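Right, one structure below, let's go through it.
Chains shown are a subset, placed as in the full complex.
Chains: A, B, C and D, in written order; residue numbering restarts at 1 for each.
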Amino acid sequence: MKDNAPLAAVVMGSESDLPIMRKTAEVLKEMGVSYEIKISSAHRTPDETALYAKSARDRGIEVIIAGAGMAAHLAGAIAANTTLPVIGVPIKSGELNGVDALYSTVQMPSGIPVATVAINGAANAAYLACSILSIKYPEIRAALDAKRAKTREILLEKSEADARWTDPEERA
Amino acid sequence: MKDNAPLAAVVMGSESDLPIMRKTAEVLKEMGVSYEIKISSAHRTPDETALYAKSARDRGIEVIIAGAGMAAHLAGAIAANTTLPVIGVPIKSGELNGVDALYSTVQMPSGIPVATVAINGAANAAYLACSILSIKYPEIRAALDAKRAKTREILLEKSEADARWTDPEERA
Amino acid sequence: MKDNAPLAAVVMGSESDLPIMRKTAEVLKEMGVSYEIKISSAHRTPDETALYAKSARDRGIEVIIAGAGMAAHLAGAIAANTTLPVIGVPIKSGELNGVDALYSTVQMPSGIPVATVAINGAANAAYLACSILSIKYPEIRAALDAKRAKTREILLEKSEADARWTDPEERA
Amino acid sequence: MKDNAPLAAVVMGSESDLPIMRKTAEVLKEMGVSYEIKISSAHRTPDETALYAKSARDRGIEVIIAGAGMAAHLAGAIAANTTLPVIGVPIKSGELNGVDALYSTVQMPSGIPVATVAINGAANAAYLACSILSIKYPEIRAALDAKRAKTREILLEKSEADARWTDPEERA
């Protein structure tokens, strides 16, 4: 991975998406992946969003993560302007629990895919970005594998402890 | 209404939307509204779609009707690039009965509205366009009012006839 | 636009819809569009609602915005009685997150369209009304264009600032 | 029950609803309930629909059954204009499997109820009308009870026969 130029771009349509999308940045940081954060809207700044997507690969970006809510067009608008892998995070906002954002993100037409994660799945968007980068950057693969192993270990330890509870009242 | 320059634009993302969107054109023609038809995709030809929307008002277009299916971004992508009224027709395609297209079309963020009609509601998109144009063009208002009156009359005639059926078997 | 006679009518079925529909009035005011507010119910005062709709165009109204929840018939009941453009705001109330109101508003039969916006999309209903009026009133077009440009500018400024955050912890 | 003046009214918004609503008439006929059939639309003939509902009780009607699809306002529009019991049949039409009609029919505001039956439940609308009339007309109660008993008997006979199948291949 080149010095410190960002490999990943984290884009969101509005500052109000930051409390969710911050988790993407946190995981990328933990995994050692350099990234940039960008607020750019498919509907309010369409030209800038298109330009940002078009220029991303040449600027060294290798994966783009876009989070948006409601009629969530951001990930699709970016995917329409680059052949880089684009990950979409459907954000719950408005009244439909994020189902609107999920459908608007995942049901893309043939030729312009968006790699969609769970509603509000900002952390998983980062893990998916790391999986993608792992095919090229051994150190990201190593970080991912180490994280996976550690998560497993923690769960196994809990599980050992828990195997002894036969009485739910013993724990509160 | 100027000679024959189109007042309405009927846009669709793919030729496969034509069997539905043709009804828009048919109603516009019946109402005497000049129009143009354009195939332009939010995802496959994003630059051309943006340009088309940006230039529409200056070319004399006063209302745009956009039909698209699945993650239906077309109406929103057009609305992002013009302050003309944009009518969205969610088209049923794919496996979700058009609910995906409905949500992707109607759940627009504040400031960039799309006037959404029923799933596959291409005829109504044209009637809505006529309502909009009717505030400026008395002849379109007259055509709309006449159509409305005629529809009512036909229904009343049927209703008169039907008031006599007390036996459903008498009709097959 | 004539002196101060209202161009837009904002109708709602019940006073309880006012916290949502107030945003329609606020945006219309900001855009310089004169309006009136009316409480009228498709179910509790059907005759008055029908009369209100029938007389609207002659009183100078050019666009009607109707907000209602649950089996939201208000916009449709108005559209049945005028060929003016009618904008429907599905309001979330009751237990179905507004999906009931969305379906009751958008799935209108052929010939009687309602221009539907997002669930609780009262602000966008006003922007859509302005788009419609913009085809006739240059000053409304100018206000809309100015608003659009300003929104874009604000977002771009934020985006500039935000492009530097590479560490999500720097912001809380 | 007076000579032959109809006790029940079967209303539908369009002739295309007849294949479904015919079942209502058939069951009413079988149960010996006099009825009339009326085509009247909440959206295309709103004044006539309101008048029809307002005058129904005085004409001797005691229960109204209204079938409609999509943004199914018919039953609600009738209920808004009479305090007679109104039964709504949500009809499947359009792309949403009748869920739009179900929500538009059942989610009525307080004070204006519609007695809703299943999607396309036209036969049950008639049985419900009979239940309602049965509180006043002993002969309708008797017809209903007899029908219920007969249905039960037929099922029990089948059940007796079927209790012997232990091999599904024996029946095709």
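In this text, a residue touches a chain if its C-beta (ideal position, glycine included) is under 8 Å from a C-beta of that chain, and two chains touch if they have at least 3 such contacts.
Owing to the predicted nature of the structure, the values given are computational and were not obtained by experimental measurement.
Enquirer: Considering just this structure file, the complete complex holds how many copies of the sequence, given 4 are shown?
Expert: So the full homo-oligomer, as given in this file, consists of 8 copies.
One rule holds for everything that comes next: only the chains that are shown with their structure count from here on.
Enquirer: List every chain that touches both subunit A and subunit D.
Expert: Expected: B, C.
Enquirer: Where centres are the averaged C-alpha coordinates, which chain has the largest centre distance to subunit D?
Expert: A
Enquirer: More than half overlap in residue numbers between the two sides of the subunit A-subunit C interface, or less? Answer same or different.
Expert: The interface is built from different residue numbers on each side, given that under half of them are used by both copies.
Enquirer: Where the centres are mean C-alpha positions, what is the separation of subunit C from subunit D, in Å?
Expert: 36
Enquirer: On subunit B, where are the residues touching two or more other chains?
Expert: Where subunit B meets two or more other chains at a single residue, that happens at 99, 106-108, 111-112, 118-119, 151.
Enquirer: What chain-chain pairs meet the touch criterion?
Expert: Result of the pairwise touch check is A-B, A-C, B-C, B-D, C-D.
Enquirer: Spell out the residues on subunit C that touch subunit B in their complex, using ranges where they run on.
Expert: By the definition above, subunit C touches subunit B via 62-63, 83-87, 102, 106-108, 110-119, 121, 123-125, 127-128, 130-136, 141, 144-145, 147-148, 151.
Enquirer: Write out the stretch or stretches of subunit B touching subunit A in their complex.
Expert: 13-14, 41-44, 46-47, 50, 70-71, 73, 76-77, 79-81, 94, 96, 99-100, 103-109, 111-112
Enquirer: Touching subunit A in the complex: which residues of subunit C?
Expert: Touching subunit A from subunit C are residues 92, 97-99, 118-120, 151-152, 155-156, 158-159, 162-163, 165-169, 171.
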